[in-house]
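Structure incoming, see below.
Of the protein chains in this complex, one is absent; all others appear in place.
Letters are used for the chains, namely A, B and C, taken in the order the chains are written, and counting of residues starts over at 1 for each.
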Amino acid sequence: MALLTVRNIETYYGPIMAIRGVSLEVNDGGIVTVLGANGAGKTTVLKTVCGAMDPRKGTVDLDGRDITGLDPNRVAQLGVGHVPEGREVFPFLTVEENLVVGAFSRKRADFSDDLEMVYGYFPALADRRRQPAGFLSGGEQQMLAIGRALMLRPRLMLLDEPSLGLAPTLAREIAGIVARLRSEQRMAILLVEQNARMALDISDYGYVMETGRIVMEDTCERLQNATDIQEFYLGMKDRGVRGRRRWKQRKTWR
Amino acid sequence: MDSDQAALFEARNLSLSFGGVRAVRDVSFEIRRGEVFSIIGPNGAGKTTVFNLINRIYDADEGTMRFNGTEMSRVPGHRVAELGITRTFQNTELFDRATVLDNLLIGRHVHRRTNIVAEFLFLPTVRRQEIAFRSYAERIIDLLELQGSRDQMVGALPYGTRKIVEIARALCAEPELLLLDEPSSGLNPEETEDLSFWIEDISADLGVTIAMVEHDMNLVTAVSNRVMAMADGAAITTGTPAEVQDHPEVLRAYLGD
Amino acid sequence: MEVFQLLLSGLSQGCVYGLIALGFVMIYKATEMLNFAQGDMMMLGAFVAFTFVNLAGLPFFVGFLITLVVMVGFGMGLERTVIRPMIGEPPFAVLMLTIGLGFILRAVAGAIWGSGTRTLDVPFAGRVLEVGGVVLGYENLVVIGGTALLCIGLWAFFRYSRIGIAMQAASQNQLAAYYCGVPVKRVTSLVWGISAAISAAAGVLVAPVMLIDPMMGFLGIKAFAAAIVGGFGSLPGAIVGGLLIGVVEQFAGLYLPAGLGEVSAFVILLVMLMARPQGIFASMQQKKV
Partner (left out) sequence: MRFVLTTHYGQDVNLFRHNGQRFWYALLAVSVVVAPLFLSTFYVGELVLVFIWAIAGIGLMLLVGYTGLVSLGHAAFLALGAYCHAVLLGYGVPFAVSAPVAVAFTALVGALVGIPALRMTGVYLAIATLAFERIVAYGIEHWEPVTGGLRGMSVPQPDFFGVSLADSYVLYYVSLGVLAAGLFAAANLLRSPTGRAFVAVRDSEISAESMGVHLARTKTTAFAVSAAFTGLAGVLLAHRIGYLAPDAFTVQTSIQLLLLVVVGGLGSLHGVVFGAIFVGYLPQVIALARDVLPSAVGQIPGLELGIFGLILALFLVFEPLGLYGRWLKIRSWLSLFPLYRKATHKRQKAYLRTERVQ
């Protein structure tokens, strides 16, 4: 049975419908990616899953339990770690304090092992554990955000654009760690990415979103070979530069 | 476009640091009259910061900017629109509690010729000005097909429409140079294609020079005359879209392989 | 000698401003909300202590502790009922709401305890200590000492306790704190509770120096000035700003024309806002585009 089941959710920003009937599944131990352009609603899906936004329709189930509309801290306690877009570390807290906050929902357990585990994945953080997170570089902040989510010992990790703003080598490093996390920590991952190439490389299954809808889903191998995906998301489209065919009066039935 | 055409805007050796991080390093470029000039690069490469420098939201630590031959590195922010440069913002910065029409009319603000006393009394000059503003705004509404949302509150519009309203507002000031900050973000491929037509119309019908920061390489290739690629705050190369896309450093920094 | 005397009473008065300002700053840091009723919470705290100590006849320290507990409950209840629905409303609306709350608290206090002035029985009232010609009132010393203790306590709380760190996390990025499993709503309630307790402590400390009455909450306005002068959002800034204003007031009161001491806090505030709007300990900057 799927670990996470999202059924037909509709979420609004005020009066604006940001996602319109999205359904998806993440299996235990699987990596599932959601692709799409900026503003297609990918982040909104993650926010709805983790409870930061309430869907007006539809349900979110975690391991058979309905978690729709729970507060995000409750969802986190149930084992969903969230690495938000733009990293969102606590800038005035030190690296270690950031990680301690990450373990907040776990009852007074000894988390020094977990700290060591995080520092093992990200040795760069160990060197800077006493520094305020605001002074870290973008890549280090991304590592810290992932590490902070790991402190929850999550069963499902929501990863929002982990490669955003990172140099390509760093992005590849992060991708490698994500792949390792799945096998070593046996957690499922729901990955939202613009860097489709990287996402498709490490994921099992992919969904493609456009303006709040899922327009395509398939295994990643098949997605990688689909012409639409190649054109729009992998930048392989062979398009004429200028002088495309067009009518002066464009279509107006929108 | 031939390469010796006059530059409308010229930036020389712009640099800017935020608390030790060099967001923009020694960037020089020019925007030629009538062209569509795109800046590409990974997130955090400093593209939007360049716009914020042109727009005078930030003071450059070093470097100069000339627009139409006028030195503008120290011009106050509100004068930039008067000079003839208006812009849109990455996540749209509209006046949410006003109608689309009012937003466009604020775009006309630089053309205001009345004083507050006349406005209190709503003298005939003010009335004539309002009607003139309105008819110009209607021209832009027609151009960008915003008739349907004219009287709606901007805050309640869908994201795609908001992006277009922001372009319309910037156009209402009759700029010579229009800066578009990621105009296609949040638009679906179809809307992005429409956007590319509109950019062409704005360029052709209104004769406005356009500079844009953009991620969507299809859009960039479709509409740009010249492209500048940036990474880590520095300009890597400038050239035609095809040249830039094939530049080895760009491939490495941006496309990733 | 006179200068020392003034300095000391200025410092003790300044501690009171600083203590109320600490309450403001805590709430502001944790929730970005401004509680204009902070001064009135101090007033309420003083009256509650008065009830337990004078009316119920409990020993001072027992009464004081009960007061703190009651005020924590009051602060949390206030947050739960009135403030929470306002999350997401513009700051102006919250400001107005707390102004309204201040009026309500004053009316309620007037209804319960009457509008007359009261004196809290404290064990250290009226005694003095003379050191080298300077007369030190015990109540002044207690204010200064109490403030110092409270500051150290708060500092340790924020530095070492898990909930204190989580509070800072919630103040820096609410949504990310949620993602880490921090129950932000409960934490916010707690912030209001602690803030109410701090102002109650301020009320008890100030009670021997000035009388208790429903209008004493107006001190809160000067505490606000102190918080801004110190640099809003900075806990040490709140204390430094309070001390500065307290001392200047005392000196202005003596050496400048009548009544100028009263407004000197506001003059300092305006000068500060013109010259260095971010305050002594700057902690805020502009919004990024």
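By our rule, contacts are C-beta pairs under 8 Å (C-beta built on N, C-alpha and C of every residue); 3 or more make two chains touch, one makes a residue touch a chain.
Every value quoted in this text rests on a predicted model; they were computed, and no experiment measured them.
J.: Considering the complete complex, identify which of B:Arg87, B:Lys163 or B:His247 is in touch with the unshown chain.
T.: Residue touching the chain left out of view: B:Arg87.
J.: Given that one chain is not shown, which residue among B:Glu130, B:Glu145 or B:Asp232 touches it?
T.: B:Glu130
J.: Just name the one of C:Thr31, C:Thr67 or C:Gln250 that touches the chain not displayed here.
T.: C:Thr31
J.: If I consider the whole complex, including the chain that's not displayed, which of C:Ser12, C:Gln174 or C:Ser195 touches that chain?
T.: C:Gln174
J.: What chain B residues would touch the chain not displayed?
T.: That gives, for chain B, the contact residues 19, 55, 57, 77-82, 86-87, 89, 93-98, 102, 105-110, 112, 114, 116, 119-122, 126-127, 129-131, 134-135, 138, 169-170, 173.
J.: Which residues does chain C use to touch the chain missing from this display?
T.: For chain C, the residues touching the absent chain are 31-32, 34, 82, 85-89, 91-93, 95-97, 99-104, 106-108, 110-111, 114-115, 171-175, 178, 214, 221, 224-225, 228, 232-233, 257-260, 262-263, 265-267, 269-270, 273-274, 277, 283-289.
To be clear about the criterion, only the chains that are shown with their structure count from here on.
J.: Which chain, with its centre taken as the mean C-alpha position, is closest to the global C-alpha centre?
T.: A
J.: From the mean C-alpha coordinate of chain A to that of chain B, what's the distance rounded to whole Å?
T.: For chain A versus chain B, the centre distance works out to 31 Å.
J.: Using the average of all C-alpha atoms in each chain as its centre, how far is it in Å between chain A and chain C?
T.: Roughly 43 Å, centre to centre.
J.: Of all the residues in chain B, which ones touch at least 2 other chains?
T.: none
J.: Going by the touch rule set out above, which residues of chain A reach two or more other chains?
T.: Expected reply: no residues.
J.: Please name which positions on chain C make contact with chain A in the complex.
T.: 162, 165-166, 168-169, 172-173, 175-185
J.: Quick one: in the complex, what on chain B touches chain A?
T.: 42-44, 145, 155-160, 182, 184-189, 191-192, 194, 197, 215-218, 221-222, 232, 241-242, 252-253, 255-257
J.: How about chain A: which of its residues touch chain C in the complex?
T.: For this pair, the touching residues of chain A are 50-52, 71-73, 76-77, 81-82, 84, 88-93, 97-98, 100-102, 104-106, 148-149, 151-152.
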